[in-house]
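First comes the structure, then the notes that go with it.
Omission of a single protein chain aside, the complex is shown with its protein chains in their original locations.
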Amino acid sequence: MNSLIPLFIIIPLATAFIIPIIGKITNYFAKIIVPVVLLILCFFSINLLISGNQESYVIGNWQPINDIPIGINLVLDGFSNLILCVISLIGFLVSFYSYSYIRKYSSENNFYALFCLMIAGMNGVVLSGDLFNLFVFLEISVLASYALVAFGVGKHELEASFKYQVLGNIASFLILFSIALLYWQTKTLNIADISGLLKIGDNSALLTFTQIILITGFGLKAAIIPFHAWLPDAHSSAPSPVSAMLSGVLIKAIGVYVLIRLFFSMFIFTHEIALLITILGTLSMIIGSLLAINQNDIKRLLAYSSISQIGYIILGIGIGMMVLSSGGEKSIAILAIGGSLFHLVNHSVFKGLLFLGAGAIEYRTNTRDMNQLGGLAENMPITSTTSLGASMSISGIPPFNGFFSKLIIIIAAIQAEFYLLAFLAVIISIITLAYFLKFQKSVFYGKNQNYKNIKEVPFTMSFSMIILVILCLGLSILAIPSIREIVLDQAVNSLINIDEYINLVIK
Amino acid sequence: MSIIVKKVAQLIAGLIFLYGIYIIVHGHLTPGGGFAGGALIAGAYILVILANGSDAIKLKKEEVGSSLSESVSILVVLMMAVAGFFIGAKVFFNNYLPTGKMGELISAGAIPLYNIFIGIEVAAALLTIFLALIIYKEEIEE
Partner (left out) sequence: MIVYILCFILFLVGLYGLITRRNLIKIVISLSIMEFSIFILLVLIGYIDGGIAPIITGLESNPTYVDPLPQAMVLTAIVIGLATTAMLMAIAIRLYRKYRTFDIREIKNLKG
């Protein structure tokens, strides 16, 4: 029992509350401590991922009685470990980037404190083994994100934050409501325990209702298409590092992760639910990209493309669920789910990079309007190159990671004989390429006299972007089977083999 | 506010404060605890501020103090929880103090200590929120 998993929650939380105290003396403390802390967490989580450690941690030493867990559990398996890695990696790079970017806002300490609080909340969601703590940590992270979206306190930021809060609160109510319904049916909150109890019981109408409410609640948090209204406003109004964090990590950690975790480890999904999730994924994939074409604001374009890419992830998961629920071959399901987890990791890398690039553009030119921008490639070579790499990656050009993850999802769709879905995925990939070419052309190429004397961004900002573009290329190696086994297959196995998760908690 | 309101608020605020402390200290024996008691304590402060008007007290200074005590008390709670890593069963949030006899005031190990610091934290947090909203309001009027 000498495990150190709770440190993932303790360290960011403690940092968040130390910053306001020491920050009264010097501003530099927060700027230095946050990247250092996140770098340590990043190494720690990668170490755990490589060692393939799987464990459950009982807080307060409340050991299970008669195999019924009574305490708070933290569960670390392959899937949560993967997400932990992504959170700390992107968090580290974004906090390092913020060093110069956040100077234009007044209260830097508050930014870093809220940032740490958000990381602590997300780590809590990913590690939590019971529903109610999951809800509490989710609320911690979204509260921090509400404040971060409104950080600029301009007209747009406040309006976006208010809209985000109203919809986010409704999502929270729905989640709490479904937790109440689940507690009503099973009299327990532990995910593994509920899973065991639901296996015995039949698939009643109340259970289906609960599942629908859960999909609605977490769909609102993940901005799947009918519930996406807040995302373009919130993600485009926030300061750019925060947008990178929200789009890159938050919607995955508190939306997609929880959906996948609950439906694979807790419920026994029926064919209808699998179909519903696939349809939602396809819809977000199509409509998100169609809405993105017509945008003139850089960050709004990126926000809409986030919806579209989340659609790819949900689509892969949906195909896997369809195959599993109709009793198809397990290898196809493994391929589909592995592809979508791969895409999840990739998306946080390239979308983080794109938002950081948009932030760099805004930092130097003070505008996000594509019609006004142009010709930045000459004077901002690093921003332009990294952004080009990310655009290639997101639209699926071969040597970059986005190509491989999309390819895996499409192959899985073809193998599972969903030819229409495969066709749509290819078409949407081409549309994605189209609007990212538009983005590249109107921002970096062409001639524009207004921006002749623009300088490249400072080192801290360009450093993060360079690391991310290297990751964009480097993550392609995950497509190689022997490396995939270490990273992705663990995560997929922990999802497919439901008993593994239950045995981890209830020994 | 009139003199009657001010006097009554001053008299009652002390009682409310004491009741809040009672609730916090008996948190492990009766319903209530850190959150309820902390809310009462914050209520006592808020009552005085409302009765006297916000200009009677130097509010900016108060806000700095309350937000500082909020951060400090939550750090203390966290440190007490982390101390469980080193004492006894070596688990986070371990209750490492002797639990004593059920029903007595000093019992239940570390839980009363948690209650006290959570009480301070909640009182400070609620007061900070209230003061922050008041300060915003004053900025609007300027």
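Letters A and B mark the chains as written, and numbering starts fresh at 1 in each.
By our rule, a residue touches a chain if its C-beta (ideal position, glycine included) is under 8 Å from a C-beta of that chain, and two chains touch if they have at least 3 such contacts.
Just so it is clear, the model here is predicted, and its values are computed rather than measured.
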### Task
Using the definition of touch stated at the top, determine which of A:Ser237, A:Ser348 or A:Thr365 touches the missing chain.
A:Ser237
### Task
Can you work out which residue in A:Trp184, A:Phe209, A:Tyr419 or A:Phe459 touches the chain that's missing from view?
A:Trp184
### Task
Could you tell me which of A:Leu7, A:Ile21, A:Leu39 or A:Leu158 touches the chain that is not displayed?
A:Leu158
#### Entry: Touching residues (missing chain, whole complex) on subunit A
132, 135-136, 139, 143, 146-147, 150, 153-156, 158-163, 165-166, 169-170, 172-173, 176-177, 180, 183-184, 187, 189, 229-230, 232-233, 237
### Summary
Residue positions on subunit B contacting the omitted chain are 30-31, 35, 102-103, 122, 126, 129, 132-133, 136-137, 139-140
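The working rule: only the chains that are shown with their structure count from here on.
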#### Entry: Distance from the mean Cα position of subunit B to that of subunit A, given in whole angstrom
36
#### Entry: Contact set on subunit A toward subunit B in their complex
1-2, 6, 10, 13-14, 17-18, 20-21, 24, 57-61
### subunit B residues within the subunit A interface of the complex
67-68, 71-72, 74-75, 78, 81-82, 84, 89-95
